[in-house]
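Every protein chain but one is kept in place in this view of the complex.
A and B label the chains in the order they appear, each numbered from 1.
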Amino acid sequence: MAPTENDIAIVGFAQTAPDRRTQLTEADLVLHATRAVMADIGLDKSEIGFTVSGSCDYLSGQAFSFVQNTDAYGMVPAINESHVEMDGAWALYEAFVRLLQGDIDVAMAVGVGKNSNSDPSTLYTIEFDPYYLTPLGTDTWSLAAMQARALLESGKATERDFAEVVVRNRANAKSNPYAQVSGDFSIDELLAADYVRNPLRLHDLPPTTDQAAAIILARGKRAYDLCDRPAWITGIDHRIEAHLPTVRKDITTSVSTRLAAEGAGAGKAPIEVAEVHAPFGFQELIVAESLGLDASTEINPSGGALASHAVMVAGIIRIGEAANQITKNGKNRTLAHATSGPCLQQNLVCVMEGDQ
Amino acid sequence: MADTVQEFVFNLTFPFTRTLGSTLSTFSSALAQGQIIGVRTGGRVIAPPLEYDPDTAADTGTDWVRVGPKGTVSTWTWVPEPTNLHPLDHAFGFAFITLDGADTPMIHLVDAGSESAMSAGMRVEAKFKAPGDCVGRIDDIIAFVPAADPSLSEGAGEPFEAPEENDITEMDAYCDLTYVDNASPTTTMWAKALMEGRLIGQKCPQCARTIVGPRGMCSVCAIELDESHVIEVADRGVVSNFTIVTPVQYHGQTETEPFVRCSIMLEGADAVIAQQEILDIPASEVRVGMHVECVWAPESERSVEDIDNRSRGSGGDAILGWRLTGEPDEPAELYLDRMM
Partner (left out) sequence: MSHQPVAVVGIGQTHHKRKRADVSIAGLVREAAQRALEDANMDWGDIDAVVLGKAPDLFEGVMKPEMYLADALGAVNKPMFRVHTAGSVGGSTGIVGSHLVSSGRHKRVLSVAFEKQSEGNAQFALGGGKGASIGAGGAFAPFIRAYIRRSGAPEDIGWMVAVKDRLNGAKNPYAHLKLADITIDKVKESPMMWDPLHFLESCPSSDGACAIVFTDEDGGKKASKPPAWVLATAMKSEPGWYSGRDAVNPQAAHACSQEIYNTVGITNPREQIDCAELYVPFSWYEPMWLEAHDIAAPGEGWKMTQSGATALGGDFPVNMSGGVLSSNPIGASGLLRFAEAALQVRGLAEDHQVGGAKLAIAQAYGANAQFFAMWAVGSSLNPLG
């Protein structure tokens, strides 16, 4: 393929080994992930034209915590650098847009989160409507559980279907060297577990992970200097819905995922592999349906967010994993999805293709 | 590796005060009087009211509607073990509750007694705090309970006339989060050296810069630094810069008197240690160029409990501060540019 100057590809991806409780700081994790991806493709830091990270102050419990993380970039001489208070998937989006300015041809997007420092059942209460939800200690598991029950009540899925998602993802995770949780389970043994938030059981909830990941993007012909088979981003889009799940028309479907998929041109041709960011297993069913995927698409060969789930990183890892399917596994067209907010409020879709 | 890794518990607590604006003030003032209201916007009644219509982005306006106190559950879950942030300390349910008179549900607690009592379609009724305890916040409703009488709420759907001025315009929001961080290998090395009465730095093999209050990496070269890069540095040097802080009293502030934090260029090393205190002389007498030496706490009294991953050269309670050595000052011009 002869890329134009506006074609942008993923040419490198690295992630740190997921850790339930690392002794490293977020800055250490960023250093490891960025050095790994640069070493992997033979890139020197001086060749990177723009660096952008995604992380969250409140996850670390300190204002400006991303500032310490920038120590890992070696910003002497000064570099073009930015940060988003969002999953690294959106940092990648900013890198993509930045490359389109045309003055640089290599960019690096990073996601990092030391999730083990905080308790997800209390931390995320402050991400929700400050007047109506936070004062009740409304937690992320309860919100997800209510979405799950709504899905059951709609008749679109059963608890067996929920368990099947977990069985499949955990089995897939066995072949992922970067999985924290993996193994063979049966649907019945999963269904025998107690509810943590009816109808969700422990295995339906995302693991807590400390991790960082980095992706290198290259523009135009430069991509071939760094990668034999770049994963060209043929479409990328993200949308957000109303904050309160109660004012959305139907939380058993994801309108923003559908719109983002349309914007990214997902439906133009078959998708061979989709990496779906479903922190709560049952959400994979909603997202897959909203993406318009059918049985011909392999979903989450990595094991998805149930294999490892560092908030701020799980989304960019989906993009990296889907890109790897092209760059390292010979696939031709893959899709990655990332989500944020209560009950799939915000969603990003990235469609990638390899040279034919 | 280290025997046990030091952990730091940090409680992030703060009393925030939120001002409500007109829509939420109207809701809160009515709620404090025991009346739940919604707003009619774009053809549907949203309760509790939002300020802006999610579909059109328009102001939702002032077409207030009485809703509840009863409603119908559409989806729900059960919380077997409440967290410290949940308002109830026994098991309870959360639910989407569409109040009579409203078109969209709200989220609130259902104190149903047991998980088996929860169901989609169940009728519930708001249970309020005593009138004197109501402040207009959503938890004035302690929880919803199964409705003894499932019939439609009286007056639901009827217009609500807002008063000229709302009583309640603010809401208290107490943040109460607990974090547990752990000492990185680099922090552990720094803390261990402090306990032994030593200052250490890490020297980058590539650019030869030394950082005291090591960070496990060179921020210039982006390479990892570990125990093999550790160097000992002197615990005496020259003040290269300082600031005198007049403390502002904020919730959580621990200082009341002006205090000094200074940077010290350490003898024999091209390295500066920051955030140090000067002992025995008033803040106004601190000068760039002063020779100082470290005053270590007696070995048995040293503590590095407060040294966390962001300490950046702080000596914790191992270092009491720095005192004048009595040597004549160095010329300030030689040091003033070395705040780092």
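The criterion applied here is as follows: a residue touches a chain if its C-beta (ideal position, glycine included) is under 8 Å from a C-beta of that chain, and two chains touch if they have at least 3 such contacts.
All of these numbers come straight from a predicted model, not from anything done at the bench.
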item	value
Chains in view touching the one left out	A, B
Selected from B:6, B:153, B:188 or B:263 as touching the chain missing from the view	B:263
From A:24, A:56, A:205 or A:288, residue that would touch the chain that is not displayed	A:56
Residue touching the undisplayed chain, where the options are A:241, A:284 or A:321	A:241
Per the touch definition above, residue among A:42, A:102, A:183 or A:330 touching the missing chain	A:102
Contact set of chain B toward the excluded chain (per top definition)	10, 12-14, 16-24, 50-58, 169-170, 173, 175, 209-211, 218-220, 241-248, 250-255, 259, 261, 263, 270-272, 274, 310, 312, 332-333, 336-340
For chain A, the residues touching the chain missing from this view	5, 56-58, 61-64, 66-67, 70-71, 73-86, 90, 93-94, 97-98, 100-103, 123-124, 126-131, 134, 237-243, 247, 255-256, 259, 340-342, 345-346
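Heads up, the rule we're going with is that only the chains that are shown with their structure count from here on.
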item	value
Inter-centroid spacing, chain B versus chain A (mean Cα positions, whole Å)	26
Residue ranges of chain B touching chain A (in the complex, touch as defined)	5, 10, 12, 18, 20, 24, 46, 48, 50, 54, 74-80, 82-87, 94-96, 104-109, 115, 118, 120, 137-139, 171, 173, 175, 177-185, 215-224, 309-310
Contacting residues of chain A [partner chain B, same complex]	21, 23-25, 27-28, 31-32, 34-35, 45, 58, 60-62, 68, 70-76, 114, 116-119, 121-123, 125-126, 130-139, 142-143, 145-150, 153, 195-200, 242-248
